[in-house]
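Would you mind keeping the following structure in view while I ask a few things?
All protein chains but one are shown in place.
Think of it as A and B in the order they're written, each chain with its own count starting at 1.
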Amino acid sequence: MSDGKDILNRSTDPAVLQMIAKAEKMGVTTVWDRYDAMTPQCGFGETGLCCRHCLQGPCRINPFGDEPKTGICGASADVMVARGLDRAIAAGTAAHSGHAKHLAHTMLKMAEGKLREYMVKDVEKLKAVAARLNIPVKGRKENEIAFDVAKAALADFHEKDTPVLWATTVVTPGRVKVLTDLGLVPKGIDHEISEIMHRTLYGVDADAVNLLLAGLRCSVADLAGCYMGTDLADILFGTPKPIVTEANLGVIKADAVNIAVHGHNPVLSDVMVFVAKEMEKEAKAAGALGINLVGICCAGNEVMMRHGIPACTHSISQEMAIMTGALDAMVVDYQCIMPSLVTVAECMGTTIVTTMDMCKISGATHMDFSEEAASEKAKEIIRIAIKNFSKRAKRPVDIPNIKTPVVSGFSVEAIVAALSKLDAKDPLKPLIDNIKAGNIRGVCLFAGCNSVKVPQDRNFTVMARKLLKKNVLIVATGCGAGSLMRHGFMNPANVDELCGDGLKAVLTAIGKANNLGGPLPPVLHMGSCVDNSRAVALCVAVANYLGVDTDKLPVVASAAEAVSEKAVSIGAYAVAAGLPTHVGVMLPVLGSPLVTRVLTEKVKDLTGGYFIVDLDPDSSADKLLNAIDARRAGLGLG
Amino acid sequence: MSKPKEIFVRLDRCVGCHTCNIACAVEHSKSKNLFEAISEQPTPKNRVYVEWVPPEHKVPVLCRHCEDAPCMHACISGAISRTKEGVVITNSDKCIGCWTCVMVCPYGVIGRHMETRKAYRCDRCPDLQAPACVDACPTQALVYRTADAFSGDVRQDAAREMISGEGR
Partner (left out) sequence: MVVKQMQYVIIGASAAGMAAAEAIRKLDSENSITVLSKEQDMPYFRPMIPFMITGKKKFSEMMLIGQGPYQGANINVRLNSTMEAVHTTDQTVSIKSGEELSYDKLLIATGSRPHIPPIAGIEAEGVFALRTLSDARAMALRAERTKHAVMLGGGLLNLKTAFALLERGLEVTLIIQSPEVLSQLMEPNDATLIRNALIRAGLRVMTGCSASRILSDANGVNGVFLDDGREVVCQMVCIGKGGRPNVDFLSQSGIRVDQGVVVDRFTACNALNVFAAGDVAVTFNSTTGERIVTGLWTNAVEMGHCAGRNMASQPTEYNGTLGILNATQVADVPFVSMGIVHTSGTDYETHVAAAPKAYRKLVFTPDGAKLVGALFVGDISRAGLYRYLIRESRTVKGIKSSIIKKQLHYGHILKETI
């Protein structure tokens, strides 16, 4: 498989490297091999100058200014790039909000009494969300409120009298005005997605700036989808609280029935957690120590945050979990599921179980999941795993003896609760005071995926190391969180080594006040990728406390190893919210100097946020620090 | 003496993706990096052209470095010469932008850089082991071999390639 390329450049995670070496030896093709086979990649696509939006195409514009200078329809490079970017944002929005819509349907059916396995787990959150939406709470039954919240959620998808409530009620009043003035308030989540598809159709919008503004509006709809996803999941499955667990391939146990949950939505994975406990006996009867549920990607983040289920790996190394030979089943729902899993699984005796009608993979076992029969389906799936366990009993497995402790579960509610131990009446005050005093220089959100184009985790870890030393408080979501957790950044024991003195003092003080017997971890795990909403919520709380808008805060974001179009839409809404937003891989926009300039400079005049595209983690960190310092200066902080 | 390698085209393999164009322009840039090359001045230029002969033929065309190169003989400023490796090169310091070479090239593969008013063409990437276009071609439609090796491998395609323009 190897053409001599150094496999050590593929990942910085030693557990993953062991499995890559195994795959090389066994001749199993992995994502890195496929990437090698794909290179060099087409420069037109890389620069965003390839368009397939109509049947006259594909069209490609020469990035060096020679013919062809426009598409067949006459679209300029600027238009082509802006249209492509818009479609990526729409796709990302569709995914996040699709996830949220799924939760809303579950919640509605639950409120109607149609589901046995689901209930309101966090009444406080339900009430808080309802209150925010102006849904009456007093004297009403949980299910009545939940019914109204679910209806309100579903209503936010289409055009109606009000704008998208999950957008306008979740940002600062100042931001609502900025977005309104710019025409960036979404009318309906699905409406914005659909309108992007319309305006990027053959012969519709051919004004790059107009296209970009529409993209930004759609990204605000994406924020709504994410925020809704978090709200509804918290209501149905509980709002995360700090919890101790561990991460990396070493969490897989040779003697247990190992089942990985992979994908995104807790509607499935949360049920798996409970059913797995019920099925322990069956597993033991088959000779196993028990059932060992492990997480991959954001399904993993969801169950880790709420139940302490360990994460085995993330994103680009998902195939490597199977390479251990010890995974008996991998249950997937949707998003970021590489179709290649089936091929690797075939080599290693793992069963891939797809569960969603919209996400089937040839060669996988499909078991259609329904909320009505959630437990039964979960049992069926677990039985497949137990059967596979029996079959692999005598086969050797290779589980890297590598795992690291993780403290997870930092929802905004959990952070506020922890802070309230320092100041019960005014819990945000200690945080703000420390920001003012410079003990916390600023906040950085790490989000997004791992890209095959970057040695896995390198950008995240290099940047986080630098920022922590400079006393930047780091919160992380998605596979960015996964990356940092596997490298010990969520292990409180590493605060001394990783953090600057100011930050160390803050994390230690909070830990002490909460009787944790140590500091908070260097990086706070905020959840899955929809949970970037939590970072927004934190920003909004701080901004409101200070009486400023979010574009004034010393807060930055980074999708340092982005892959999915979801990362594009998240990045766009971070910019819409006013954040300097780093992307550590090349966005396909350089073919248009105009779009590039708008995204990296001009948009600053509109929303206050802007993109920083830099592939070098060291200089990226410097740029984020500069952005933080500029914001501090703007607030009159030293 | 073994004959130097040349760039040959396997017509049946070209899918018209133009990857060679990009790789060529990048190799002839200062930065040798696509994302920086795009904004370089003067604009880096590609020297391989992918032509289409409907309905199904996609034809990469580049300087054949003709044995009796008409461009070299026609040049009125002595800018075109042949290296000892057999590569016909244009020395842009000497080029005066009269375009006589463009007028006489029977393959139509000499480009004109309008910003610098210099002619340019394939130089077979002297700094590389194999020319950038050959290396980049995802379908191996471009190959870098000696004429003997190539015609031995794919006699028929070689025959097509050997079709003489007046230059050969």
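One rule holds for everything that comes next: a contact is a pair of C-beta atoms (placed from the backbone, for glycine too) under 8 Å apart; a residue touches a chain by one contact, two chains touch by 3 or more.
None of these values were measured; they are calculated from a predicted model.
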_Interface partners of the hidden chain - shown chains only, full complex considered_ = B
*Of B:Cys17, B:Ile38 or B:Ile80, the one touching the omitted chain in the full complex*: B:Ile80
*Have a look at B:Ile7, B:Met72, B:Val87 or B:Val134 and name the one touching the chain we're not showing.*
B:Met72
*If you put the missing chain back, which residues of chain B would it touch?*
49, 51-53, 57, 59, 61, 70, 72-82, 94, 96-100, 102-112, 117, 160, 163, 165-166
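We adopt the following convention: only the chains that are shown with their structure count from here on.
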_chain B-touching residues of chain A, taken from the complex the two chains share_ = 40, 42-44, 46-47, 60, 62-66, 586, 590-591, 593
*asked:* Using the touch definition from the top, list the residues of chain B that touch chain A in their complex.
replied: 17-19, 21-23, 25-26, 34-35, 37-39, 43-46, 135-136, 138
